[in-house]
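Every protein chain of the complex appears in place save one, which is left out.
And then subunit A:
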Amino acid sequence: MKAFAQLFTSLDETNKTNEKVKVLKNYFNCVPDTDKMHMLALFSGRKPKRQINSTQFRTWAIEASNIPAWLFEESYHVVGDLAETVALLLPDHGNSSNKTLTEWIGEINALNNMPEVEKHDWLTRSWAMLDAQERFVFNKILTGSFRVGVSQNLVIKALADVAELDAATITHRMMGNWMPETYLYEELVHTDTALEDVSRPYPFFLAYPVQETSEKQKSPEAMQTLLGNADEWQAEWKWDGIRAQLIKREGEIFIWSRGEDLATDKFPELHALLHHLPDGTVLDGEILSFQNGQPLSFAVLQTRIGRKTLSKKILEDSPVALIAYDCLEYDGEDIRYKTQTERRQLLEGLQATTPYPEVFNISSLITFKSWDELAEIREQSRAMIAEGIMLKRKDAHYQVGRRRGDWWKWKIDPLSIDAVMIYAQKGHGRRADLYTDYTFAVWDGDKLVPFAKAYSGLTDTEINKVDSFVKRNTLEKFGPVRTVKPELVFEIGFEGINKSTRHKSGVALRFPRILRWRHDKPKEEADTIETLKALLGE
């Protein structure tokens, strides 16, 4: 655990990519292989099962730190991170632990089914054995909120260097459903065992936005400059559902979401079509709610995401189907090296012979001759329930991760509305103790109705200004939330809008974010609820 806590500290102490890779390599070189696998699991979001729930964790931390519960909560609001709060509040006993990461996680897993009193004793004992930094990392593992300031790509790059393998291979072998207890480091880095797991998905190829960071649209001329001739590109609608990889190998089927969650059970409608595919087939596509052959908005799909059990009613109200984009494995062969056009032909062949065409759709190609023409077609995106257009170079291979060059997403402008900030709440992590989470409202007569929360879109400098405004213009405090004097106006962008019975305003927005601070607008000139609802009509 010492080495792991030190890794965490060292990663925090530098903002330079090269330094971070160096720190990671150091770590890999000095810990046992089982620790490496546990570290990889944690850094790629495979956390151990939660054995101590949040209430127990808080209660026992309050007890061990010997402060009143309200003071614990106030401390938490300032720190913005539960694991860190507890690490700071507990008394320091001047100890430090020699147990390895593997041993600690072993102990955590052994808590399963233990009586509460034993969990309590174990936790209190463990806290006393650790120094503050170790306690912080330990709490992170325990509470499952494991986010580090380092991307999985960097971890893989460091590991690839240490293991003398290429990063794409490691990325692929890190995919899927493995547990650090059973997946050995030798298996991960040993060449022959790469494809043994029949469930293992390929790393997703992800597109970059054509607009890059700016919200400004690209003209057809700019598209020509960026991408070259239109005839080198294939265009499809950019569907707004759940990106997924569907696998049929050795008679078994697997559906993976892009977040590397195994979601086979969540989409029973797709099982038959998968079973009918030949063994050794892997498809890339989007899962959407469909009705009468028409895709529905993401809001409909959302009603069934995250449910543990799918009731009959949900399956009836929000049935799903697949829109296939690509074929990655054909007849047991990894065909990611083939061109977009070649893969597309194989995909069309598979789709043409399916007895389940109502759930096995193929993403239709858009016919266009020039960027001008495509720009015009793109205007119909909202009517198509699409987010815009996907562009794929006809001779592109299927690559690993988010790459510039061969796949681009050309999204439509977000919808936008000018709104007044009325509530603010402190953020977390890097934004802890700063008011960064805002609630926005529009006018309904002379009242302001809240309709959206947004966290992102402002620069650090702007955040500091808003933070200072919030602190000086607080009207009321409700726990962590402050009601602020309605004064600041922001342009809020969003991808979609739907009716909602759960929200006071009667609407729910998709991906709301701050586009800009409207210093030029007094609050009286912010938009009204009527303007907002008019956007529903489309």
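By definition in this document, contacts are C-beta pairs under 8 Å (C-beta built on N, C-alpha and C of every residue); 3 or more make two chains touch, one makes a residue touch a chain; residues count from 1.
Convention: contacts and distances are computed from a predicted model.
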Practice task
Just go with whichever of "DNA ligase-associated DEXH box helicase", "Nitrogen fixation protein NifU", "Iron ABC transporter permease" or "Alpha-D-ribose 1-methylphosphonate 5-phosphate C-P lyase" UniProt uses as the name of the absent chain.
Solution key: "DNA ligase-associated DEXH box helicase"
Handout entry: Touch with the omitted chain, as defined above, among A:44, A:75, A:96 or A:152
Key = A:75
Practice task
Among A:64, A:88, A:198 or A:384, choose the residue that contacts the chain missing from this document, as touch is defined above.
Solution key: A:88
Problem - Candidate in contact with the missing chain, chosen from A:265, A:279, A:433 or A:525 - result: A:433
Problem - Touch criterion as defined above, residue of A:406, A:437 or A:467 at the omitted chain - result: A:467
Completion exercise
Residues of subunit A touching the missing chain are 12-15, 65, 67-68, 70-71, 74-75, 78-81, 84-85, 88-89, 92, 149, 428-434, 460-461, 464, 467-468, 471-474
